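A protein chain is absent from this complex, but the other protein chains hold their places.
Read from first to last, the chains carry the letters A and B; within each, the first residue is number 1.
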Amino acid sequence: MADAKTFNLSCPVPRVADDRIVLAHGGGGRLTHQLIEKIFIPAFGNPMLEQRHDGAVVPVNGSRLAFTTDSFVVHPLIFPGGNIGDLAVNGTVNDLAMCGARPLYLSAGFILEEGLEMETLRTVVNSMQQAAANANVKLVTGDTKVVDKGKGDGIFINTSGIGVIEKEQPNGMPHVSPGLRDVGTTNASISPASVQPGDVVLVSGDLGRHGIAILSVREGLEFESPILSDCANVWPSVEALLKAGIEIHCLRDLTRGGLATTLNEIANDRNVCIKLEESFIPVNETVQGACEILGLDPLYVANEGRFAVFVPAAQSDATLEVMKKVEVSQGAVRVGEVEESPVRTVVLQSRIGGNRVVDMLSGEQLPRIC
Amino acid sequence: MKFVSEYRDPKAAEQLAAAIRKKVTRPWTIMEICGGQTHTIVKSGLEDLLPKEVVLVHGPGCPVCVTPIELIDKAVAIAKRPDAIFCSFGDMLRVPGSSKSLFDAKAEGADVRIVYSPLDALKLAKQNPDKQVVFFAVGFETTAPANAMAAWQADHEGIENFSLLVSHVLVPPAMEALLSSKNCVVLGFLAAGHVCTIMGFEEYFPIAEKYKVPIVVTGFEPLDLLEGIYMVICQLEDGRHQVENQYVRAVRREGNRPAQKTIAEVFEVSPRQWRGLGEIPASGFQLKGRFQKYDANRRFPFEGAPAQESPDCISGLILQGLKKPHECGAFGVKCTPENPLGAPMVSSEGACAAYYHYGRRQNIQPELSGPASR
Partner (left out) sequence: MCLAVPGKVVEIMDAGDLVFRRAKVDFGGIKKDISLAYTPEAEVGKYVLVHVGFAISVIDEEEAQRVFEYLKQMGNIEEELGEVRQ
């Protein structure tokens, strides 16, 4: 029983003291959204920010650039399959890819804790260099600060990234499907705003590896064949889809809060219901086993090399074909579909045929896994 | 996973559901007492497979939910002590006390830690000899052997900076309390499988006899629940009221003797407050004899004002299965997992939280039969 209670992803927090930040505010679920709605949007509000997408697409002198930022506070710093450095590069590269943009340049800001071993920093930085090389991005500017011992968790990294939207229609206008909400030319066509009833949802591979890899260190779990984080750059898969001319409505990565959180955000935003079938959701057997003993639901576990893609139903097979040819998305599978509905939620048909709602996470999921 | 996956087989589930549909001739209300079972039922959408005549209600199966507010306040007070490390299973952290939860206390700087096992807390005590390590020992009988072992080992190794804040609740007295209430609509029970793994199921025979209700010891996977429900329905339709065991792969009639022995050495039965139900005699455990020195209640004196429940909370009715969560005016409105007013919304296995989280918000109102089999 302790397992389910200890690490239950659906563990909500009690009466939230509105006067303080609690860990759940960073969890990616309801409280994170409340924080954004109550504090950040009112302060900074503008049409681009209000898209609430992984990145912003901004017009600059006739080009459309994608711009994003992300901070990485994972603990432990080094985990099976990677370290905070890999995350820092791939995470931001992926956010750009989710805008349909080719990732080009990154910045990196480091907050280092006094007493950090130089060797650890070297390992992290080397990983960043390799990840950047692999993703064909250049780290062009950065910053370093050091805080007193006890005031940081070894290393915190912020990376910001710039990419360029390359896919244009022959007449130079960005590709816009008929019937999409018109919010001005500053917005990417590939965004939650483009999701429509009748679309299908696909995921690029099996779920839960990253979250379990992190937990395995924290919990001292021993695996026969260790679960490695799926941390990876997904741009090659997105690039293939763009080149193949697939009408991509939306791309979202499945980081903190997992597939369930991502789909809930979209359902909420677009006034649709997203229907999933449990038997289609891909989860590796060992990951499933870890989830069982830790009392976790793989739908909520973080991934760092997986994304969801929304396309018109007619393009479902073509999309799968393209994705399966690219290594990072060879495990792609269709998991559900989008329906018109005032219900604005995600519904799952379980293996035994019953239905349940897959709700937004209410509270603390796992402390700092990405 | 062996002994898990095969019990989620859709074809077998449909077979059992069909058998239930075939057997049922009139409405029956069945209660399950264990939060783990509530969780499976709601998570797998099991009720969608059942005929509308079979009404499942959820009993006080969540020890987290039924822990009295005063105990939470006590836990928070201990946790805030500068010399204390307060350990608990995760879900207890979220339970709101009179003014705050352990989670709030943690946010304010208290050393509150989530552990997987009570032995982990004992380990912490050994590693931190200058601190008072307190473990929140909450649970049904299932968890009592583990907590008993922690106390036993502490005594065996002479560890003094360790203590247990005990909130153990026992199932059979709760069942009796429910059945003896004149409002009881429950006609059959699914007994908690893992509780019975420890305690066996001898205690249920007199209950089944006295109140003329079928009681089936049931497991936690969808097939277990369907089979358990089927066995209860068969009894109800046949007019029987016996104790049967569905969870045969894990439960023996006499239970786990070594576990019972250790429990008996460390704990004794005591009256206990159940949040939402009131005091039920002989329904809890407390430390006894030489283990009393590990009782955090004694070690840390505490003056607290008696706590007040929200007037909007109808948890008593929910825990007795008289109302379903979505029938409560505050459900999903004033009372949500972020802002729970009462016990069953607190833990994700509490009925209200389960309903909220898994979206069972629609109204199912079949006719409830009278006590036809009694």
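Here, a contact is a pair of C-beta atoms (placed from the backbone, for glycine too) under 8 Å apart; a residue touches a chain by one contact, two chains touch by 3 or more.
Owing to the predicted nature of the structure, the values given are computational and were not obtained by experimental measurement.
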| item | value |
| --- | --- |
| Missing chain: touched chains present in the view | A, B |
| Contact with the hidden chain (one of B:F162, B:F201 or B:F220) | B:F220 |
| Touching the absent chain when the full complex is considered, from B:S98, B:Q242 or B:N256 | B:N256 |
| Options A:I293, A:A318 or A:V343, residue touching the unrepresented chain | A:I293 |
| Subunit B residues that touch the omitted chain in the full complex | 1-4, 6, 12, 15-16, 18-19, 21-22, 34-36, 61-64, 89, 116-120, 138-140, 142-143, 145-146, 149, 152, 192-195, 197-198, 220, 223, 227, 248-252, 256, 258-259, 262, 347, 349 |
| Residues belonging to subunit A that touch the chain removed from view | 1-5, 216, 221-225, 285-286, 288-290, 292-293, 295 |
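Here, only the chains that are shown with their structure count from here on.
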| item | value |
| --- | --- |
| Separation of mean Cα positions, subunit B and subunit A [Å, integer] | 36 |
| Footprint of subunit B on subunit A - complex, ascending | 1-8, 10-17, 20-23, 30-31, 219, 279, 285, 288-289, 292, 345, 347, 349-357, 359, 362-364 |
| Residue ranges of subunit B touching subunit A (in the complex, touch as defined) | 1, 4, 8-10, 13-14, 36, 39, 42-49, 64, 89-92, 94-96, 100-101, 103-104, 107-108, 114-117, 139, 142-143, 194, 222, 336-340, 346-349, 353, 356-360 |
